[in-house]
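Complex shown without one protein chain; remaining protein chains in place.
What follows is chain A.
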Amino acid sequence: MAGSRLEKFGTVFNRVRDLMRSGVIQPTEKPLWYDVYQAFPPKRDPLQVKPRNRPSSQKRETVHDIFYQEDEVRAKFYEQYGAGPWPLDLTKSSYVSMCQRFVNKYTDLKRHSELDESALFEETGKALLSEGLVLRRKGASSVSAESKEPMLRLKLTDMLAEKQSVGVDSKETMDQTTQMETPPIDHSNSKTTG
């Protein structure tokens, strides 16, 4: 069957139409999709667009950034509280994350009262606390963390004290026995740094 293989010029439909008009393709050989295309043409002719690689052709409309007014609240929330206490479950479309609940509360309070931004922030935090949601601040330690850290610190300080006392004892014994030997701790330190 005759056909035209010039995909760079004209659309599929145009070429078949012109071939039929010129008589190269007989009406009996009309392709199946021809009538369908004629009845329901696409929105845009499928012409091949030549790639323009020159930087001078910059006259294009840029794609807009999508930002909402609640994004300011969300940014502050994430800055202060970090990511929510539990991860987001995106499998359900009706899932409301901690951040979203905060934003909803914030917008509600803003509509009803005329407070300042930072005051509103505090208010929403308190309101959520009253509902039973505890928000942990990023950086500031909460109760459980505090209980752990002093324990760790104590252990470390104990260990250091022990080590120092051991070192002092050994040093004293060393000095008593031989005065030429340098303390082992400093020696190891200099070795690691050097």
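Just so we're on the same page, a residue touches a chain if its C-beta (ideal position, glycine included) is under 8 Å from a C-beta of that chain, and two chains touch if they have at least 3 such contacts; residues count from 1.
Simple rule for what comes next: contacts and distances are computed from a predicted model.
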item: Choices "ER membrane protein complex subunit 2", "Small ribosomal subunit protein uS2m", "Vacuolar ATPase assembly protein VMA22" or "Prolactin" - which one is the UniProt name of the chain not shown; value: "Small ribosomal subunit protein uS2m"
item: Full-complex contact with the absent chain, from A:Gln26, A:Gln48, A:Ser113 or A:Gln164; value: A:Gln48
item: Option from A:Asp35, A:Asp108 or A:Asp158 whose C-beta touches the chain left out; value: A:Asp35
item: Touch with the omitted chain, as defined above, among A:Ser22, A:Gln69, A:Ser93 or A:Ser118; value: A:Ser93
item: Positions on chain A where the hidden chain makes contact; value: 3-7, 11-13, 15-16, 31-33, 35-37, 39-40, 42-43, 46-49, 51-52, 60-66, 93
